[in-house]
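What you see is part of a larger complex, with each chain still in position.
Per-chain numbering from 1; labels A and B assigned in written order.
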Amino acid sequence: MNKVVLGADQAISDIEDGAVIMLGGFGLCGIPENCIAALVRKKVKHLTCISNNAGVDDFGIGLMLQQRQVKKMISSYVGENAEFERQLLSGELEVELIPQGTLATRCLAAGYGMPAIYTPAGVGTEVAAGKEVRTFNGKEFLMEMAFNADFAIVKAWRGDTQGNLIFRATSRNFNPLMAMAGKLTIAEVEELVPVGELDPDHIHTPGIYVHRIFKGSNYEKRIEQRTTRIR
Amino acid sequence: MGMTKEQIAQRIARELRDGYYVNLGIGIPTLVANYIPSGMSVVLQSENGLLGMGPFPFDGEEDADLINAGKQTITTLPGSVFFDSAMSFGMIRAGKVDLTVLGAMEVSQDGDIANWKIPGKMVKGMGGAMDLVASARNIIVAMMHTNPKGESKLLPACQLPLTGIRCVKRIVSDLAVLDVHDGVFHLLERAPGVSVDYIKERTAGTLVVQGEIPEIIF
């Protein structure tokens, strides 16, 4: 049983046109840079991408948008991205906007085998259109369905050869949730260690959820809003 | 006339209590962090997965893995915790965050809020706003009382697409502090030098004024 693959190209080799893929990350923080680059190289098209954001024009999922590889984005915030805007307005790109907590919890539901969850987010708004509204203890909730994605692609800080993952700081975000939610989960890691090197109490994603893992390279880890203070 | 953004933040900071866990939205709400009384323990939640948000890093010490919900580089504090987005919105949904402060384009006298979408303009998405407003036990809206044209943003009913319904408890605008309950706005405090009539004229929704309305003192 070997989950370790050589690199991003091998890891994503069976992602075909029309696939539904989840991509971890919040903004540009914790995104699977290597796999995104490989998807661009593979020129796979008509993808449905579930990711909190859509990258920026020249980085992250923005690179896939530039190559017109994305048919539909399912996100909570698509931010400043001129190419995204152009494709959306021209009708080339379909966008489904869903509340961030709903996005996260629909991943959790998939990873925990729960077909649907109830959340108050979006009650009384256009997000509720066509959805079941149900009252519990006098408060209204929307029923939201678990995601059903062919692939999940996540980025972790450290991983071992059994696919156990540890994330770092706020680059954790959606990564462990999507790792659980994908039918097939690919993890790229900054550091790939032999099995037994990660403390079993510190692992965020158990390897049972991870099917392929590789050590990524040349991480750019671009910063979207560089804010600092004076010493 | 009216309060500056800093003064709005400063006034909101007076709502903080020792031990509060607080989520501050982008814009004026972020400024509230600058006015946490010293000695008071207030823990800031950032919905991308952090409790205990610290100040911006010193120049050169930015960490790409450490950002807030506004995607700004930040720092941690002693006691900080990282978690995933499901737990983050889980604690929000479960009402564990004591206070949420966020901006608004419109608020209705029923407590509805619109702050994510303007028809005809490019939609960027609601991010975590719909979760926050639907879940928070206590929401304060930080906003300008009127739009640049001078039209009231405190309305009988929101005109813009809603972010959430019946959720806003309190508004701190540049002109006043108001509570929202029983289907009307209640005037509580006036900005320095702003008269009750001036606020009335700029409040499109029903405004209840009871007794003497104190002026905010800084």
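By our rule, a contact is a pair of C-beta atoms (placed from the backbone, for glycine too) under 8 Å apart; a residue touches a chain by one contact, two chains touch by 3 or more.
Please read all numbers here as calculations on a predicted model, not as lab measurements.
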Full complex expressed as chain labels with copy numbers, beyond the one copy shown: A x2, B x2
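Note that only the chains that are shown with their structure count from here on.
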Whole-Å gap between the CA centroids of chain A and chain B: 29
Chain B to chain A touching residues, read off their complex: 46-50, 55-68, 70-74, 76, 82-86, 88-90, 92-93, 112, 122-131, 134-135, 161-166
Complex contact set, residues of chain A against chain B: 26-30, 52, 75-80, 85, 88-89, 95, 97, 99-105, 107-108, 119-127, 157, 167-177, 204, 221-231
